[in-house]
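One chain of protein is taken out of this complex; the other chains stay put.
As written, the chains take the letters A and B, and residue 1 is the first residue of each chain.
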Amino acid sequence: MPESYAYYPGCSGLGTSREYELSTRKVCQALDLELREIPDWSCCGSSPAHTVDHVFSSALAARNLALVEEMGLETVITPCPSCLTNLKVAAWRMQEESFLQEVNQYLEQPCKNQVQVKSVLQALVEDVSLSRIKEQVQNPLKGLKIAPYYGCIMNRPPGIMDFDDPENPTAMDQILKALGAQVVDFPLKVECCGASYGIPRQEVVLHLSGKLLDLARVQGADALAVPCPLCQMNLDMRQNQINSFLQQDFQLPVFYYTQLMGMAFGLEHKELGLDKLCVDPLPALNRAKQRQAEEQEERARKQKQRQANQSSAPARSASE
Amino acid sequence: MRIGVFVCHCGSNIADNVEVARAAQTSLLYPDVTFATDMMYTCSEAGQSGIEQAVQEHSLDGVVVAACTPKMHEPTFRRAVERAGLNRYMFEMVNIREHASWISKDKEKNTRKAQELIHMAVEKLRQNSALTPKYFEINKRVLIIGAGIAGIQAALDCAEGGLEVLLLEKESTIGGKMAKLDKTFPTVDCSSCILSPKMVDVSLHPNITLYAYSELEQLSGYVGNYQATIRRKATYVDWDKCTGCGRCMEKCPSKKARDHFNEDLTRTTAINIPFPQAIPKRAKIDANHCLKLLKDKCGICEEVCPTQAIDYNMQDELVTAEVGAVITSTGFDLFDHSKYGEYGGGRYQDVITSMQYERLLNASGPTGGAIQRPSDGKEPKKVVFVQCVGSRDKSVDRPYCSGFCCMYTAKQAILTKDHLPESESFVFYMDIRAPGKQYDEFTRRAIEEYGTRYVRGRVAQIYPYGEGLMVRGVDTLMGCQVEVEADLVVLAVGAECSKEAPALAEKLRISTDQHGFFTESHPKLRPVETNTAGIFLAGACQGPKDIPSSVGQGSAAAAKILALFSKDMLESDPQVAQVNLPRCIGCGKCIRICPFGAIQEVQDRAGQPKAEVIETVCQGCGLCEVTCPQSAIQLNHCTDNQILAEVNALCPPKTEESFE
Partner (left out) sequence: MDPLRLDSLYDTQFVQEVKKESGQDPALCYQCGNCTAGCPYTFVYDLPVHQIMRLLQAGHKERILSSRSLWLCATCQSCTTRCPNNIDVAQIMDVLRHMARRQGYFTEKSVVRFQDSFLKSVKNHGRVFELGVMLGYILRTGRFWTDMELGPKMAFKGKLSPKPHGIKGKQEVVKIYHKFMGGPQ
């Protein structure tokens, strides 16, 4: 594991995905993962930039990669898949010398394209390791049924993103299991939620995100876990709009997976920004606790039954 | 020498881009060339007799023909010069078609190149010596590896032709893939019904020795004189005593062994007979699941066997056999669809392969011929067939078409309607390939008579939805996305080479293409021969094909062998390596470099180590000649001097003046 990573928070971390930023930092701190924020980082351009021009988009990203090089660090990690895509695709395109030179013409400080780009999720699974994450768990999320939703671009296209399976990624599943949660099968793991069409074409998001919430409910999930600010926004912030649109009442909280990690690590809910979620997570969490309690009761009852059935044999004391 | 040069027009093929007449004329300037002419079609009867005449009239003792590729007509012209009374190796062929005319339109450059090539050939010919082939005895037994329909056919044809056949099969029963099928297209014949008679014939034919549950361990030697080492794998049952009664299967407590014959739809007992019509109908024990072999417990089958056939101490047995020729008819494997993550990657129970579906349809299968969903055993109402899974797909390294999936899918759709009249079947296809006799009519029957819904478009994703499966595809002809809620999805998986194919190719010293299918001598004209003398191909191991084609190739391979063995002695090619004993220092480098094991170490009269070429094994590749530090080993007809003569003709050594 590298000593420290360069950290690219992404613009939404300052606003609409504030809780993702908070919980990511807290969790990394708990795991001794040092994040060094790129000083004076600028927007990667997100989707709008790459729909305009590829050199332009890569230049916006490359400015930040040059800053990482200046920091003397080899790896930059980011929590947001859109930032991840832009930085990674820029690095990938710049492998071609002519493209690198063209991009550098736009930049104050030329980029050497020596930086490796990863998601925070990848760093957690590959560099920190699941066993270390498991060690940190104080309050396992027993009884909580989570539908893991990855979003469309974190693992695709596989040739560039180069992490996890593009049709059935399992990195987040594994973390959730290490936290003690129950991961439900979610076949639409990588199906797009509507992306940035929420403002200009709202019904697109309502339709696509609605499909995801519907499936999560059909699969029996209490909540969803996501690694993407835009997905989270579409599923959580717009859940009321989706409910009206589809005449439903989903009541499915949408956690950032780092918030769940923080909860399992025993960190303060306020520090993880749980109060910032639009759909109240408490009912789901309570339901999970209740379910867990009921299951334990059931198990204890069955244990007593088994002992009663063996009454012909010398009675044994119930092991507590 | 008196050399004659003949330059061919090849119609306009060469003459359009090379000044053939001029090339012929200038060759008269080369040393020892006493006759030169150009001809319209040298390979024609007129052309050939023209050469023969010229040899007679001008007392020629060497011939150069400048024409097409030697691969085409070198044998033709060699025979022609032989008829004219010369040794066939006093002939050189120059390629001025593929190497000049077909490359460039620049007539001047082409002609100059043709002249240079002819000059090189003349200089080589001046270094040639007459070579005489030897003759050697042959063994007329045939080894056939793989007893699927192609191997069975080949075995029967060879046996009927009077040859002794040794038939190997790696499974415990013969029949291959065809034995697993329910019905066959386009006749909807019951597969076992048409296959069994042939299987029985094989088991009864006096000329055929069947080694089932056996594999080829090693093959050495050369055409007509091969030594095969065969591993007869341990079945732990003495097949001389076993009657195939099946009592052991009834009593065996270990029921979790993999059922390969039923495509892993169920598990089977550790001791088993694959299916009722198996030949040989003998039991075998799966050592991975037998309690006795693993933990020394149980032993029930030994107790109940009425003929005391069980032998837990059995070991693999290696036997050797001497054969004269080999046919490999090892068939194919089916594509592993777990590569398609979008179809569930193998996780969904109700997404099955076509072969698994075939076992469900088959009355001897795990459900007795009832179509049931593997997940809950219910009858499906809607079945979706997805074609081209692992075929025509560059993204999974299977760019080729497997050739039979369109046909078997139509068949399966028809059979589904027969079994379940209330059901509805959908077939997602990109194209329909139905080239054989009655094939296209058959696929139309599936649509017109049986009401199968054919949808032109691929399937992007299959995922569980409630009790069923959601199939997301497209109808490109209607131009829209489509969805079907299916109860069962059947993937028409494509053919790929069998897993053991690359290893077998090495043992037999034959080539495979980049997909692992064995390479034939010529894709159009020599489909059942390989470039290794005495090794023939039949069936799907050469490339995916249907049953009629496999049967045809089985017979074709048999015919080749019957022709090969119609003589009692075979001619050996004299273009082999030879060792100049005085020059040889016995370093052994050539022995180590020879890929065919054709060189051995011997001792001369002084007890010094020397190399000796086994002429009948040598394939004339020339690696030894290049490797020898003493130039002691030379390849006949391609010696160092002959090659240097060509080089000197092309790049004449500089004269004194250049060394100023």
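Operating definition for what follows: a residue touches a chain if its C-beta (ideal position, glycine included) is under 8 Å from a C-beta of that chain, and two chains touch if they have at least 3 such contacts.
No experiment lies behind these values; they were computed from the predicted model shown.
S.K.: For the chain that's been dropped from view, list the shown partners it touches.
M.R.: A, B
S.K.: From the listed residues A:T75, A:S129 or A:S196, report the one that touches the chain absent from this view.
M.R.: Touches the omitted chain: A:S196.
S.K.: Kindly state which of the options A:P79, A:P166, A:P227 or A:P281 is in contact with the chain not pictured.
M.R.: A:P166
S.K.: Which is it among A:A6, A:V27 or A:A49 that touches the chain not included here?
M.R.: Here the residue in touch with the unshown chain is A:A49.
S.K.: Can you say which of B:I144, B:V459, B:L491 or B:V613 touches the chain missing from this structure?
M.R.: B:V459
S.K.: Suppose we count only contacts with the excluded chain; which residues of chain B make the list?
M.R.: Output for chain B: 342, 388, 392-396, 430, 456-461, 472-476, 479-482.
S.K.: List the residues of chain A that touch the chain left out of this view.
M.R.: 11-12, 14-19, 40-43, 45-56, 59-60, 63, 105-109, 152-153, 156-158, 166-167, 190-192, 194-204, 207-208, 237-238, 240, 275-276, 278
The rule is simple: only the chains that are shown with their structure count from here on.
S.K.: Taking the mean of the C-alpha atoms as each chain's centre, how many Å separate chain A from chain B?
M.R.: 51
S.K.: Quick one: in the complex, what on chain B touches chain A?
M.R.: Per the stated touch rule, the residues are 341-342, 345, 347, 463-466.
S.K.: Can you list the chain A residues touching chain B in their complex?
M.R.: 165-168, 185, 187-188, 218
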